[in-house]
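Just dropping this structure here.
The complex appears here without one of its protein chains, the remainder shown in place.
We call the chains A and B, going by the order they appear; numbering starts again at 1 in every chain.
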Amino acid sequence: MLNLTTENSENNQADEFEIAVPSPPELMKRRAKSHLGFILGGSVVLFALIVAIFAPLLAPFDPYDQDLTRRLVQPIWHPTGTWKHPFGTDALGRDYLSRIMFGSQVSLMIGFFAAIISAVVGSTIGMMGGYFGGRTDNFIMYLINVKLALPGLLVALSLVSVFGGSIVALIIILSFLFWDRYAVVTRSITQQIRVNDYITAAQALGASRTRIILGEVLPNVMNQIIVIASLEMAVAIIIEAALSFLGLGIQPPTPSWGLLVSEGRSFMFFKPYLIVLPGVAIFFLVISINMMGDGIRDITAPEGRN
Amino acid sequence: MARFLLHRFYISILVAITVSVIAFSLLRLSGDLAAELAGEDATEDEIALIAHQYGLDRPLYVQYFDWAKNAVSGDLGRSLFTNEPVAEMIFERLGVTIKLAFYSITLGLILAIPLGVLASIKPNTWIDRMSLGLAVFGQAIPNFFFALLLILLFGVQLRWLPISGNDTFAHFIMPTMTLGIGVMPQFMRLTRTGMLDVLDSDFIRTARAKGLNPMRVLFKHALRNAILPIVSLMAVVLGFLLGGTVIIESIFALNGVGFLAFESIMRQDFPVVQSIVFILSLSYILLTLFSDLINAQLDPRIRLG
Partner (left out) sequence: MSQEIVLEVKDLSVDINVPAGTLHAVSNLSLHVKKGETLCIVGESGCGKSIASLAIMNLLPRRASLTAKTLALEGRDLLSLSEAEFSNLRGDRIGMIFQDPMTSLNPVFRIGNQLEEVYMEHGKGNRKEARERAEYLLEKVGIVAPKERLSQYPHQLSGGLRQRMMIAMTLMCDPALIIADEPTTALDVTMQAQTLNLLRSLQKEFNTGLILITHDLGVVARMADRVMVMYAGYAVEIGTAVEVFDNPNHPYTRGLIDCIPVPGRRKPGSKLGSIRGIVPALVGDIKGCTFRNRCDFSITQCADEIVALKELGKGRAFRCILTPEERKTTLQNPGITQ
């Protein structure tokens, strides 16, 4: 039988043949720089974030300021449009650009916090199930099955109708909709790595379970959590818009993009910009978050599969 | 196989019972039912009388078992708003929703599977990028917005299609397009990654080494393996469509279960809402159970393992 050992002798001339292998962070940076989707999506998200944070400074008007003498002013690309209201005004004479700018606050806040809260809840549940196995795992699988069986959107609608459409209520209710995907993914990854030597080593060293889960397991599932979070954030933004569109989410006069579409609906045959502008805003924000999420997945993937 | 099915069945029953408890609690979350039934100006005595009449003064678990017993025999109670039997209200509208869900998933699959297969055999080409682009579009566009755009284009501008109602097939075209585009991305991505994985596997190399026609390699050997997760996803998506058509049904005034649910939520008609939640959960459970059966049929490792 062949027995090839790979001792490295001192006068090794192998460096002539070696290729420079970049370190993982370097490789990620390089991949990030050449990933068009990530750059494009990231820029739009960053732009939306800046608009949301600085809306009070950037918006030309108060989004709640009604001026009934200037109702339904056409946007700038219409022959009668003026630069005073580049996106026109709504049925109550409020500046539409300002309302859309403020609307980004609602979308980003709800999307971000719903994704984070459900990430914390879902990953904790998933890692516990994957790590402890046995009865804990059975119980967690049962919880996930129950969650999957419930018609999420309907339950959310009924809960919102009971608890009202405040931003906080929406964040909490939406978080209940999304935890399962984190749980499923973190559970299976944890199951795979639980048997690895470094976990056994940590156990042998007497590390506590919490310490092993946070110190050894969490870093291994973090990439996946971030990827799911970005995708769930996009979904949360769409669902918030849908709830608000149905009149069961954010309540007027707070500007939410879904609500703007809903308010513009009665005028859409004559003033289509009233639904097109906020609709396009949701579309671009969601597509950018998705592109960013896909980008993060590609960039952090161990061996790039596209 | 028998053990696997038994286990699945046991879990399903457990989940169904839990879901019924949750659906039942939804009704209780809405506050004091008796007070609501009695109306705004009712006195304490009147509320107590109504509570007694409806059996609302009994302990909660007794009420639950009572409700569950009736539900099993097909009696889901009466609507607070119209006083019609809930079971009848739902049953009447189920056809429209099932039709819409069926059309939508069919459209989604017709778009997704060929595109996913093409994208997987020609990765990183224009066809791959185009189908990924379509998937990203379908994923990112809010369905209520897409529906309104379709109405503007086909209903108002071109006047080709009716914009509300559910009388003819034409009424279903725009709702189907909206939902079909919405469910397409998941199937597309799953087909693509599934096919990429399978095409990379040893047994595909064997099939090629056997000199089989490329079409045979692709459609017999590869797709048959890649289709397994798609069957599971179909059950999930169908379950989602049955419950997730709320928005689309209300935009196009399709008189289905989703529309009924939406109306009932708006007028706080909770016996209807809880029944719909329960029935949709049950159908999801049955659908996934069914898809497991199909998968076991398709995959000998499950069937005989």
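We take it that contacts are C-beta pairs under 8 Å (C-beta built on N, C-alpha and C of every residue); 3 or more make two chains touch, one makes a residue touch a chain.
Computed from a predicted structure; not experimentally measured.
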Give the residue, chosen from B:Ser79, B:Asn225 or B:Asn255, that touches the chain omitted from the document. B:Asn225
Hidden partner chain, touching residue among B:His7, B:His52, B:Arg129 or B:Arg208: B:Arg208
Chain not shown, touching residues in chain B: 201-203, 205-214, 216, 220-221, 224-225, 298-301, 304-305
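FYI, only the chains that are shown with their structure count from here on.
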Touching chain A in the complex, chain B uses residues 11, 14-16, 18-19, 22, 26, 29-31, 123-124, 136-137, 139-145, 148-149, 152, 156, 196, 236, 239-240, 242-244, 246-247, 250, 261-262, 265-266, 268, 270, 273, 276-277, 280-281, 284-285, 288
Would you pull the chain A residues touching chain B in the complex into a rising list? 141-142, 145-146, 148-155, 157-159, 161-162, 234, 238, 241-242, 245-248, 258, 261, 265, 268-269, 272, 275-276, 279, 282-283, 286-287, 290-291, 305-306
